[in-house]
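Every protein chain but one is kept in place in this view of the complex.
Each chain gets a letter, A, B, C and D, in the order it is written, and its residues are counted from 1.
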Amino acid sequence: MNAIIVSTLLGVIMMFCSWGIKTQKTQHTIALVGLFVLILSNLAQMNGWYAIDFDTKGMLAFTRFGLYVNTLFFIITFIYIWLNGEEIAKFDNQAADFYALFFFILCGASILTSFDNLLMLFIGIEILSIPLYILTGADKKNLFSNEAALKYFLMGSFSTGILLLGITFIYGATGSFHLVEPVLRPSDGLPKEQMILSAGLLLVFAAMNFKVSAAPFHFWTPDVYDGAPTVFTSFMATIVKAAGFIAFITIFNSQSKALGYTWELVLSFVIISTLLVGNIVAVFQRSVKRMLAYSSIAQAGFMLFALYGKSIYANEGIILYAVVYSLATIGVFGVLIKMKENSFEAFNGLAKANPLLAFVTTIFLFSLAGIPLTGGFFAKYYMLNALYAAGAGLWLIIIAILFAAVSVFYYFKLVQAMYFVSGEPTMHEVPKKYTYALLLIAILLLILGVFPSVVFNYLYF
Amino acid sequence: MPIEYYIFLCLTLFSIGVIGVLTRRNAIIVFMCIELMLNAVNMLLVAFSKMNYASAQALSPTTTAGIDAQIFVFFIMVVAAAEVSIGLAIIVMIYRNTHSIDINFLNRLKN
Amino acid sequence: MLISFLLIPILTAIVLLFIKKDTLASQTAIAASLATLALAVFASFNKVEAFDMAWLPNLNSRFTLEADGLAKILILLAAISLPAILIASAKNEYKQKNIFISLLLFTQAGLMGVFLAGDALLFYFFWELALIPVYFLCSIWGGEKRIAITFKFFIYTFLGSLFMLIGILFLNAHTAEHSFSIQAFIHANLTGGQKITAFALFFIAFAIKMPIFPLHTWQPDAYEQSPTPVTMVMSAVMVKMGLYGILRWLLPLFPVAFAAHTNVVVLLSVLGILYASFIAIRQDDIKRLIAYSSIAHIGLMNAAIFTVTGMAIQGALIQLFSHGINVLGLWIIADILEQQTGTRSMQQMGGLAKKQPTLAILLVGFALANIAMPLTNAFVGEFLMFNGLFILNPWIAAFAGISIVLAAIYTLNMVQKVAYGEISEKINNMPAPNKAAQAVLIILLIIVFVTGVYPQPLFTLTADTLEKLLAK
Amino acid sequence: MKVIIGFIILWPLAGFLFNGLGRNYWSKKVIAYKATGYIVASFIASIFAFLHVQTYGAVTVHYFDFIHTASLTIPFDFKVDALSSLFLLVITGVGSLIHLYSTAYMQEESAPHYARYFAYLNLFIFSMLLLVLGDNYIIMFMGWEGVGLCSYLLIGYWFSNGNYNYAAKKAFIMNRIGDLGFLLAIFWLIAKLGTVSYSEVLTAESLAKLSSADITGITLLLFVGAMGKSAQIPLFTWLPDAMAGPTPVSALIHAATMVTAGIYMITRSNILFSHSEITQNIVAIIGISTALLAATIAIKQNDIKKVLAYSTVSQLGYMFLGLGVGAYSGAVFHVITHAFFKALLFLGAGSVIHAMHHEQDIRKMGGLKSKLPITHITFLIGCIAIAGVPPFSGFFSKDEILAAAFEKNKIYWVLGLVGAAMTAFYMFRLYATTFLGKFRGSNEQEAHLHESPLAMTLPLIVLAILSALGGAIGIPHIMGGHHWLSGQLSSIVSTPHETGLSVPTEWILMGVSVAIAAIALLIALSRYSKQTDEEPSSAIGKFFYHKWYIDELYQKAIIEPLNKFALFLKEFIEKKVIDGAVNGTGKLVQFSARKVRLIQNGQAGYYILFMVLGIITLFLIWFNDISILRFIHTLTQS
Partner (left out) sequence: MNTLEILFYALSALAIISAVMVLISKNPIHSVLWLILVFFAISGHYILLNAQFLAIVNIIVYAGAIMVLFLFVMMLMNVKKDKEPQKQLWVKLTGVIAGGSFLTLLIALVKQNTSFQGRDVLLKDGSIGLIHPLGQALFTDFVVPFEISSVLFLSAMVGAVIIGKK
């Protein structure tokens, strides 16, 4: 609750900042301080200190897991804003407005980590989505940005419609918006009286797939990620997606045991098609940004494993995956922002021009590809473990692995461009401080690559 | 009135909305069709609400069962209003830039 | 003790990143690698304590390093090869040589880790860790087609190791406490079918790494395109990872599934031996020739291990070492030739015996080891391995034996084209002999003959492993 | 004794290391003295060993375990017994002479190459000693491969010449084919008996453990090894080509010692061979066929060394005939006498070549009788010895084999006789063309003709004496001798060959063979003392002249197809099929990437359409229980 309240307040404060305070730097600092406060307040709640303590009437349920995930989200956002302050300021003279939107998004994310009622899910998703539509279209003069915003908006609203239909069906069948108990009773076949219920779940499933950009509901992702200003794509692809996953898991993990093997089939279908589309199409991209968009679809395919069933690995894994993936993606986009073009050729010879930058980029890419010694490896390992622990067939794991190998194809294309192709990278000036910030992220990833448990150990104390 | 009738009605409206989304090119009309879908859902929720109320009333006359669905509808409207403001803002922005709101021309981003 | 096999190379590698002067960098690296060698020699003749440390409590994975004979002999090989490579290539010019050497040291650390790891996850970790520096080494400093070739190599082996990862995951899920230790894996609760699945998953990784026909096509290309010092590491030590994996993991873990696949794998390996030998006959590129020859040798070792006879496994155990030494010698010679003549085509060589007789003699020496002449180290291993094959099936042994003849053909082809004949222009233009490299070669050649005449220390070293393996 | 035996073998090794490592530092004189000295030292040690065996019987000495594992132990043991001590004497004795000879013959070489030559030669002696001293098949195999290697190195001694290299390689590879057989035989022994030591393999208990099929298999494989080393059909073509090496090498390796390793090996394992009738017959048939085949070829050759080479092949055939018919001591006898007279002949030929400035074509020679008197006399003695004229050594040894053949099978004897006739014919053809008649070479050559120095003639003289008198060690009983050699070998040869022929028959046989040889000899002398052979015109002549076209046959039937096969593997299977499949996978990914991305066509309408279709698909999967998926699912659930 602290997080929701504080982030809303901070959002409002930032709104007023845009009138009161004109210097970008101050706004940036306020945002960072605000985030710090947000982190503290959330930690406070984890330790049992509440600002306002009242009964949410079954709307929200604060679990240690959810609160901890919140903390991680806030920390990642902190890193993100710290890194990208200058870039955000470039857009407009109203960076504070964007910061406000970020805080609102964080509020939405906090709701998604703690909702206990489908109504809150719906509101949370909307709070998360609406600022995103705006961020996507933030580059107002850019036709790509415009187009992306409209596409995102239309498809997002459509998926909201689907989500609502699903919720309605669930309500019709159970008479409640609560999601405490498994709503479906375990059984072999599909009992006739549960048809509508399962249809409802399936529709919710589809809508959630849209939010986390899983195939075949992923179509918005490449275009939106590509069209949106890079700095916001970075945020969209990380925190927002991770929050979506947490919500997704909250809905379905309690149900999955009851859903039976047809559920596994449906999920397998989605996982495989997501991995297929994400990985295969990414291979052919000429734009790094678009490649990353597709790769984020592919990563979503891996994260979907956590849905397969409830296990300790799924919870730990999704946290680890979310953190690692977010850090790596923020890092890669952070480098990409400094490029004048988005093409692979822009990276040619980066290793020579700026070895440190090339090195950190390599760490990010390795992490995304899941190469050992970077956090990405354990993230993937945990997800596979979760998949197997939930009783999935080895065949699914093997398919996942094959696609993981394909992913090396496109991530390494960038590595090749940086290290092995000679040329002059076409990039903006990169301040030393910025590089060191990226280096910090890279070091974090390396630490997670050797001691992944530092992320979720906190879950248990 | 059997609940199935309402379900059929609402599903029909919902599907008409879906078809509209699929077949029209004007962004505003598409958006309107989405609103239609939401309204169909709203009506269905209200119908379910009254269905639940009906069954609960038989047991206790003062029940408020089903009220949550009507509140839900209220929130859907709230959200829809917010969405519309943003949606129209985006559409207007696009119109300002391209003088068109034909979604078929929105294919600069592809492949 | 064991941890220093990882620490010395890694720390040196990190230090090297900041030493910009080529000679100083190379001297530092040589000093460090000699220190590792000294440690390895010491470890070979003494009992060493296992190193154990908590690592991933959530996954029940521990940072366990332990060394038995098999590990020791490979550690020794890795420890010998690096200083040899560094000294032999000390004169070679590479841009940013400090980074080049640093990556080599990282590779060495990865290899050491693979050979020492007593925990499956750790094993996988090092397995990949050995690969990544090599990827950069080949791609940055390699030949013309390096990028595509190295990438193929990387993806190929990476894919293979991913299968192993699934296998590890699979076994881990079926152990009592979700542990990754070898012991826990051995006692994993699996049905027969599951064992075969797990066996296959592991085997794919090892088969690609070795490589076994028909999964070998990455190798000649990669060897050809890599800078030769890297090729040496790959060929002398890295390919042993696959065989090591089979001996350390596959055989103890799935003795039944292993035995069930003996015929298929042996047949495949033997086919591969002959196949590679035939192709080697037609090679003109000296590096490709050695590459195919290496495929044939590795195929034999694999076949021998799969016979599951004591003799053959014993042979393979010491051949792991011997082949490493021999092929290292051949690669160093190939490197000298390439560096000094600027070509790898044997057509353009000839008359080396006139120009640099010492080098030619060394070439003949290693060629003899390559064809397993008696009194060279390779003979002992190959003799035992063929023997095991014969016990398994005389016909297969006879069939595989053809490779002895074929090996003579391609190796002598090489000797003849390079060392003999009229002196060619390229050879004539060779600069003064590389004394340091020749000294290394002489030392290696002494090892070849000493262990060829008196191989008993190697047997003693690996006795405990053999006993463990055959106890099943 | 351990030390003496150690000395025998270590002296040559020391010589090898000394000459090999010091080749740039020592003068030729030092090299020559050292190299020869080491072998002489080894010879002296061998004499001690021989005497020791004569007095105390066979000795086995253990040095260390070469291989000692749980399942197999191969000790590094040496054994000196009657057989190996004889071979020791021959090897070191003839070896010393040839070293001595070489010091002069190779004088033209520069010091490093001179040293290299002696290093190789010493190494050869070392390997050969290893071969005969070993107490088990593994050590024999070490020597076996070692001598092959030295042969390779020495044939290719003049490495600039491509043809010589080719010949060297051919020799090595053909030897390797044989070695493979040998090796397989060893495996077979280990698989069945678990040991390779002679003292354990060649016993009654071991024989009892082997089935007759095992014995046949093992002996046949051993014989394959012998075929390679001793140049029998079909692996004989390397030997004539091996004449590319320096002539003393041909004398030592390709006539006197190495090529007889096969005979040594079979004699060593005669217990096994005696138990397999099939193998014995095969050995005899191959032996006599080789003898005849090589003899026919030798008749038509014009290169002095080639004639001798084919003659060697032919004589080796005789020895195998002897082995095949069970006359083991006869075969060893022939090995010894052959070592004397063939070394003599080769060295004589070397002397001629030396004088003729490396001219080897006998048609360009003639009339050398007066110019090279010592060479002439000694060469003549050699020819007489090989032709089987009593009382020269060749007569006794050959006759023993023929007698045994007669006893075994009359056809062998008849064929052997034909061979003997041909031997006499071609040897005297060679002698007559070279030494008799008028000189046919260029004037320049004639001007330079000279007798060789003492270092070369001395070995000739010694060998001539041995060739003439060497038969003394095996004078048959009917002539009043007591066949010393046969007695010597009685401990080795399981069934000492006691001729079952009556005395008159033996005399008749001897008479017939001597008569036939004499006739052939005279024909040759009369025909070739005035004229030479021109290019053969008759079909059969051409056939012989071209060595039965066997090289061509091998080329067409084996080498070329194999080469083509290798090329096919390299160019098609490797590049197109296997690598094609690997790269194809990559291409497939890229291709599908190109296609799949087209779905992302940028139209929001399509996207939503696909979403709707996606939902429908999910429903279908969920509710309609698509059976294929269920099948896959159940199939792969593990």
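We adopt the following convention: contacts are C-beta pairs under 8 Å (C-beta built on N, C-alpha and C of every residue); 3 or more make two chains touch, one makes a residue touch a chain.
All of these numbers come straight from a predicted model, not from anything done at the bench.
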| said: Among the chains present in the display, which ones are touched by the chain that isn't there? | reply: A, B, D
| message | Just to verify: which one of A:131, A:349 or A:449 makes contact with the chain not shown? | response | A:131
| field | Positions on subunit B contacted by the hidden chain, ascending | value | 1-9, 11-20, 22-26, 28-29, 31-33, 35-36, 39, 42-43, 46-47, 49-51, 53-55, 57, 64-68, 70-71, 73-75, 77-86, 88-93, 95, 101-102, 104
| note | Touch rule applied to subunit D and the missing chain gives residues 605, 609, 612-613, 615-616, 619, 623
| request: Touching the hidden chain in the full complex, which residues of subunit A are there? Just list them. | output: 4, 8, 11-12, 15, 56-57, 59-60, 92, 94, 97-98, 100-101, 104, 107-108, 111, 119-120, 123, 126-127, 130-131, 133-134, 137-138, 140, 172-173, 192-197, 199
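As a working rule, only the chains that are shown with their structure count from here on.
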| said: I want to compare two interfaces, A-C and A-B. Which one has more contacting C-beta pairs? | reply: A-B
| query | Rounded to the nearest whole Å, what is the centre-to-centre distance of subunit B and subunit C, using the mean of the C-alpha atoms as each centre? | reply | 66
| note | In subunit C, the residues touching two or more other chains are 155, 197
| message | At least two partner chains per residue is the criterion; list those residues in subunit D. | response | 597, 600, 602, 604, 608, 638
| remark: Per the touch rule above, subunit C residues touching subunit D in the complex are 152, 155-156, 193-194, 197, 214, 216-218, 275, 278-279, 281-283, 309-311, 314, 351, 353-354, 357, 361, 364, 368, 373-375, 379-380, 383-384, 386-387, 390-391, 394, 397-398, 401-402, 404-405, 408-409, 412-413, 416, 419-423, 453-456, 459, 463, 466-467, 470
| Taking the complex as given, what residues does subunit D use to touch subunit C? | 20, 64-72, 112, 138, 141-142, 144-146, 149, 152-153, 156, 159-160, 162, 165-166, 169, 172-173, 176-177, 179-180, 183-184, 187-188, 190-191, 562-563, 565-567, 569-570, 573-574, 578-579, 582-583, 586, 638
| task | Show which residues of subunit D lie in contact with subunit B when the two form their complex. | result | 597-598, 600-605, 608-609, 612
